[in-house]
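Only one protein chain is missing from this complex, and each of the others stays in its spot.
We just call them A, B and C in the order they show up, numbering each chain from 1.
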Amino acid sequence: MEKIIIKTYEEPELKDPIFVGGLPGIGNVGKITADYFIDKLKMKKIADIYSEYLPPQVFINNSIVHLVRDSLYYKKTGKKNDLIFLAGDFQGTTQEGQYELSYKTLELLKKYNVSKIYTLGGYSIGKIVEKPKVLGAVSDIKIIKTLEKAGVEFSDGEPNGGIVGSAGLLLGLGKELFNIDGACLMGETSGYFADPKGAREIINALTKILKIRINLKDIDEKTKQLEEITEKMKQETQNKTSKEDLNYFG
Amino acid sequence: MEKIIIKTYEEPELKDPIFVGGLPGIGNVGKITADYFIDKLKMKKIADIYSEYLPPQVFINNSIVHLVRDSLYYKKTGKKNDLIFLAGDFQGTTQEGQYELSYKTLELLKKYNVSKIYTLGGYSIGKIVEKPKVLGAVSDIKIIKTLEKAGVEFSDGEPNGGIVGSAGLLLGLGKELFNIDGACLMGETSGYFADPKGAREIINALTKILKIRINLKDIDEKTKQLEEITEKMKQETQNKTSKEDLNYFG
Amino acid sequence: MEKIIIKTYEEPELKDPIFVGGLPGIGNVGKITADYFIDKLKMKKIADIYSEYLPPQVFINNSIVHLVRDSLYYKKTGKKNDLIFLAGDFQGTTQEGQYELSYKTLELLKKYNVSKIYTLGGYSIGKIVEKPKVLGAVSDIKIIKTLEKAGVEFSDGEPNGGIVGSAGLLLGLGKELFNIDGACLMGETSGYFADPKGAREIINALTKILKIRINLKDIDEKTKQLEEITEKMKQETQNKTSKEDLNYFG
Partner (left out) sequence: MEKIIIKTYEEPELKDPIFVGGLPGIGNVGKITADYFIDKLKMKKIADIYSEYLPPQVFINNSIVHLVRDSLYYKKTGKKNDLIFLAGDFQGTTQEGQYELSYKTLELLKKYNVSKIYTLGGYSIGKIVEKPKVLGAVSDIKIIKTLEKAGVEFSDGEPNGGIVGSAGLLLGLGKELFNIDGACLMGETSGYFADPKGAREIINALTKILKIRINLKDIDEKTKQLEEITEKMKQETQNKTSKEDLNYFG
């Protein structure tokens, strides 16, 4: 079989499309963000991407099997730039798979004349934060100003290990081999669980960058639920600790 | 060498064949079931599948080496549907191998105009059960009714990790890339050892689905032997525990 | 680069050659045996085999680097069968590498009309034995008698895990895909270190099978040295244990 198989459903004509890629990763921040846009903007599917670089696995939804895949979606905005989104079940599981899947995606984006790439990811800081920042990294210095206006912060030397995986490669290969500029938006996250809080901030920044209005109610609700759960856990831990302290001296 | 080498012995003309795949896996439930049908129905071999996706190994039977392989068998039933079975020594040992072997098998099935795929597997529940259930998952919702009539149960959200390996991929790739529908039958098993009990229930369900009569005596006997062994183990554990309890208070 | 690169030095015309393969493995029994024949019979080199399936490494002998490789040698015996030997630094390090290297070797052997394959290996029994046996496994039942005459033993169900690696694959692929019969000779070994004792017994059996006279003095000496060392170690362990026993009661 071909190592990557693209099943195309539609080949829309798009106007100066901007690309946004959000696959599973740290705190699932990128995936939550991309899925949210696809859902809220009722995007249509361009193609499913099956590959032996993804796990040999089917998921089961209501007794129906679903072969794991990544998918490309589009949205005609009626404005200056249409949109193409990448979302899915997994990143490539091997180094080779990471490169091949990113390269194949970029070939497709080139065909659609994409001129700007935004990749989404989480930036693990190992603790729960009140108000996660959105950090940026760019492949062309000219993009920084646009992003700063949308509230993205640029902190020298962060993240200091660079960006690993799809969010990094789409930018790096895009720049070096496809001549497409772009940026990575990284939402701060504890990294402990699928984190809507970090995603919420990226969604917010992305609406400004893409000049798209989107209803934030659902993500706000999820964030609130998460906050209540973590608040509760915190109190329980404190209660427990207090009691243990009492026991200790009791 | 080619990564998968198919050594064909016969190319039978088959009437609307149904495919059943049972390779080694959890509790070896799928393999035991497939081997049982192949033996009891005296199936004939279509082909041996050798591959560098299988371990670099020969088994030894009576001092004769046997290169590890998977094999395809057929049975002319004289009824509405002939049968093709897949059984063998191993599943592909890598992610790439899983995809490639399943894809190559599906190419072959397409050639035989297979219109329905059943894959067999174990569903590990971590304890020994009196009466294992057979759980189902389908790639087309229309198949559910047929399976329920044969006693297969559909439990929403189970197995919740999806299906990994050959039993999942043959269904998933079959559906998405070859347009062949199918279902996976999973026999409950403790998962601790090669488990004829889980296989026994799948064999029973499969005879109804395939409308094939098969002698269940041998598998019943194996199941009984296993039950006697586990019963004995249970009693020994209890005896031992009782004595230890006595010692403890003695 | 090609995944396997064969650098050919000579293409001798050989009379009904028999092939013997002895690569590093358990107790290095196969390698010691093959190297001993190559040295004692002053064999000439047919080819070096370089490959990315071997470690990315050079050895250093007297400050000169030596790229790791396997090599094929030949010997014109002047009798019924000439000889081709395979020896070298490593087996393929991956499953794919094991298959590809064995397959490529078999292609070469086919070209030389090899009609019989003997592979050599160690059979680990986890303890030091006085007189190691040579166990056999064959790909054609007719070979058993010849080997029994040479002192090779056939013990049903041993080794029960089959034969892993080059010694198994050359036989298995040779039989199934190249129509060449053969046998594997396994020298019993503790498996703890490079073991000339197990090799010594294979060398002895092999001289009978190949009808070749060879001077056993050097391997006998190595075996004796090893015996002296292990005897000394045994005594030291005993002395130490005795003293410790005295101390314990002292």
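Basically, a contact is a pair of C-beta atoms (placed from the backbone, for glycine too) under 8 Å apart; a residue touches a chain by one contact, two chains touch by 3 or more.
Computed from a predicted structure; not experimentally measured.
Trainee: Out of all the chains shown, which come into contact with the hidden one?
Mentor: A, C
Trainee: Out of A:64, A:125 or A:164, which residue would touch the omitted chain in the full complex?
Mentor: The single option touching the absent chain is A:164.
Trainee: Please pick, from A:6, A:144 or A:212, the residue that touches the omitted chain in the full complex.
Mentor: Among A:6, A:144 or A:212, only A:144 touches the chain that is not shown.
Trainee: Which candidate, A:16, A:39 or A:176, sits in contact with the chain we can't see?
Mentor: Touching the chain that is not displayed is residue A:176.
Trainee: Determine and list the chain C residues touching the chain excluded from the picture.
Mentor: Interface residues of chain C facing the absent chain: 1, 3, 5, 7, 48, 50, 52-60, 62-68, 93-94.
Trainee: Going by the touch rule given at the top, which residues of chain A touch the chain that is not shown?
Mentor: For chain A, the residues touching the absent chain are 92, 95-96, 98-100, 102-104, 136-141, 144, 154, 156-160, 162-166, 168-169, 171-173, 175-177, 184.
As a working rule, only the chains that are shown with their structure count from here on.
Trainee: Could you draw the chains as nodes, link the ones that touch, and say if you get a line, ring, star, complete or other?
Mentor: Shape of the chain contacts: a line, open at both ends.
Trainee: Could you tell me which chain lies farthest from chain C when each chain's centre is the average position of its Cα atoms?
Mentor: A
Trainee: Give me the superposition rotation angle from chain A to chain B, based on Cα atoms, as a multiple of 5 degrees.
Mentor: The C-alpha superposition of chain A onto chain B needs 90 degrees.
Trainee: Measuring from the mean C-alpha position of chain A to the mean C-alpha position of chain C, what distance in angstrom results?
Mentor: One centre to the other, that is 54 Å.
Trainee: Determine the centre-to-centre distance between chain B and chain C, using the mean Cα coordinates as centres, and give it in whole Å.
Mentor: That pair's centroid distance is 38 Å.
Trainee: Out of chain C, which residues touch more than one other chain, so two or more?
Mentor: Residues: none.
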